[in-house]
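Shown here: the complex without one of its protein chains, the others still in place.
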Amino acid sequence: MSQVKVKPRTIRIEVLRYRPEQEQAPVLQAFEVPFTDDMSVLQGLQYIKDELDGTLSYRWSCRMAICGSCGMMINGVPKLACSIFLRDLYPGTLRIEALAHFPIERDLVVVMDDFMTKLSLIKPYIIPKEVRTLSQGEYLQTPQQLARYEQLSSCINCLLCYAACPQFGLNSDFIGPAAMALVQRYKLDSRDAGSAQRMPLVYAEEGVFNCTAVGYCSEVCPKDVDPANAVNINKTESAKDYFLRFLQPKGAQA
Amino acid sequence: MSLRRPYRRSMAGWWRKNPYFVEYMIHEGTALCVAAYALILLAGLLALARGEAAWDQWLTLLRSTPSLLLHGLLLLGFLYHSWTWFHIMPRTLPPIRLGGERLSAATISNAGLIAALLASVLVWGLAMRLAS
Partner (left out) sequence: MKRSNAPIFWLLFGAGGMLSALIGAALVWITGFAAPLGIGLPSEAASYANVLALLQAWPIKLAVLLVISLFLWHSAHRIFHTLHDLGIHAGMLARLLCYGAALVGTAVCMVVLGQFV
């Protein structure tokens, strides 16, 4: 019985390459990648690296949209490479570039240091009201209390929202969507009492008022964190604080 | 000696590259309509302050075709502003819970649009009363 060999479909993938040791500026390189219906864009990149050009550099890990490593611009839109199927982009050229608004380190790898600094600045951990001892046991939280911040805690730090935010692109001093979503996450967590410590970052010149409610950050978020909401709620909070701070005892900072 | 040379891409023309951003620039642009209209009202006030002759000249200007066309454009601008303002509004509000359930963005936007409709009817009613 003769087997009919079906020629696999191939998709043209253009990758923005950048190797500082050999080029001054990034350049597009095209690859023809055979694919099956179950392959993601990430798998397309892996085919390129395994079979066509081993020098291609990119970040990835879980390949199931939970680690946040494989964020890149796919046809100009920030996406997780593992979450998009090649079949959905076929026919037509697929253009892959490093995540927007970040300096390119190499190929599809961006310099994330700015975000890492902001992340530690906002103190992303529970700051309790009083020091707790082990003998006091665990915190108790009702499902309603959990529901208040649960969506915000889904952030996987993939930075798609930063790539989406034109205000961050125009001014990288802006604290940005994910950092603000995390500030809000702790504010809404019943176990946390550290909002006062985080607020100065919120209402600073580098804070929420850089946001012009474009809303694209929430559109691209793979985990539906809705950072746009977190940022804009805090505009109201900052405004309240701005005018009401004079009414507080001993000029207390909130 | 480090061989690192991180590359910073330009933001030039950023908004033209994505339809989402094009729409953003359009709705931000409605501010020009709001500004233009405020200045028109102010010009009218100034004409009124200069006396009857000036006011009659102003009325003639308002009745001219260019003015009517301009106001037509302004009307469209304001309508688009209202639509997009209430579309964005839910994003700026904390979660509103009614009977245990959080109100959806669509509900909040629609409430805003209905409020605008009611307010417009009230303003029109007021105008009719003041005019008679």
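Think of it as A and B in the order they're written, each chain with its own count starting at 1.
Going forward, a residue touches a chain if its C-beta (ideal position, glycine included) is under 8 Å from a C-beta of that chain, and two chains touch if they have at least 3 such contacts.
For clarity, every value in this text was computed on a predicted model and none was experimentally measured.
Although it is left out of the displayed model, the omitted chain contacts the following shown chains in the full complex: A, B. Of the candidate positions A:I13, A:L201 or A:C221, contact with the unshown chain belongs to A:L201. Contact between chain A and the absent chain runs through residues 166, 170, 200-201, 203-207, 209, 212, 235, 238-239, 242-243. On the side of chain B, the interface with the absent chain consists of residues 11-12, 15, 25, 28-29, 31-32, 34-35, 37-42, 44-46, 48-49, 52, 55-56, 59, 62-63, 67-68, 71, 74-75, 78-79, 81-82, 85-86, 112, 115-116, 119-120, 123-124, 127-128, 130-132, using the contact rule stated above.
Here is the rule we go by: only the chains that are shown with their structure count from here on.
Residue ranges on chain A touching chain B, taken from their complex, read 18, 20-21, 25-26, 76-77, 100-101, 103-105, 111, 166, 169-170, 212-216, 218-219, 226, 228-229, 232-233, 235-236. Within the complex, the chain B residues that touch chain A are 3-9, 11, 14-15, 17-18, 20-21, 24, 28, 88, 91-94.
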